[in-house]
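See below for the structure under consideration.
What you see is the complex with one protein chain gone and the rest in place.
Let's turn to chain A:
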Amino acid sequence: MSKSHLELTGVQMAFDTPSGPFIALDNLNLKIGKGEFVSLIGHSGCGKSTVLNIVAGLLGATRGGCVLDGHEVNTPGPERAVVFQNHSLMPWLTVYENVELAVQQVFRKSMSKRERKAWILHNLELVHMDHAANKRPGEISGGMAQRVGIARALAMKPSVLLMDEPFGALDALTRAHLQDSLMEIQQELNNTVIMITHDVDEAVLLSDRIIMMTNGPAATVGEDLAIDLPRPRNRVAMADNPRYLRYRQAVLSFLYEKQRFPDKAERKPSAGQKQDSGSEGEDEGRQGLRAIA
């Protein structure tokens, strides 16, 4: 948490729709320090993924911008590696070749062939996937494929690791397992991470900071909560840690009291909402409402 490493200033994102422009994000400001693990949380459709895509350079903000280490972000690049929700491995390449594609591209000039090979294997070991190096993504489970997706992103030695609901498509046990792995890796490499999540526990357990976003349209940062819990964190021990529970309570109250999930009737169908995936967030929202009521 030193000087500002990544900075989003006055970001506005408008999508063209047949019924005029839809403002998904408006006046969003965010500063992230080196080595920080930041979670973005908010209801689906609030533009979390849009923020991530702007940082990744996959989308261009209509107003404002993003600066990383003093350089403006306007194209995608490997220094801002992305882990996608559904692993996004090339199904025709083996696990090894998928990581190789990234390493080849990024370190073609700076590493020898042998160094590259060692680096690929090192990253696969980091996510405990070296045993399946020669398997295709279709032959391994979703959780394993997501590990490889993370290994591919880490292998680019990114200054910022962007994760778009990386564990959203996984079952609860696999998710917990991968969260632990991610904490371990983070402890070792101390990457700057921006992670999108729907899961309150995941956000509190993993993050140094939780950015809670208001509901769209014109979504922006609602609350910025610093999570001051000692690391390494143990999920079982955290379960009755009063501070952990207080943080958890704060996020839940933001999501389900201050920013109640908007009714479907109020929501405008828009291109912006396409950016956020799936309806499972909705279900989570409904369940949460019931739990609180």
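FYI, a residue touches a chain if its C-beta (ideal position, glycine included) is under 8 Å from a C-beta of that chain, and two chains touch if they have at least 3 such contacts; residues count from 1.
One rule holds in what follows: contacts and distances are computed from a predicted model.
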Worksheet, complete the sentence: The chain missing from this complex carries, among "Nitrate/nitrite transport system permease protein", "Electron transfer flavoprotein subunit beta", "F0F1 ATP synthase subunit epsilon" or "Carbon starvation protein A", the UniProt name "Nitrate/nitrite transport system permease protein"
Worksheet, complete the sentence: Which of A:28, A:106 or A:219 touches the missing chain? It is A:106
Item to complete: Using the touch definition up top, pick the residue from A:82, A:95 or A:124 that touches the left-out chain.
Response: A:82
Practice prompt. Touching the hidden chain in the full complex, which residues of chain A are there? Just list them.
Written response: 56-58, 75-78, 80-82, 84, 86, 88, 90-93, 101-102, 105-106, 136, 156
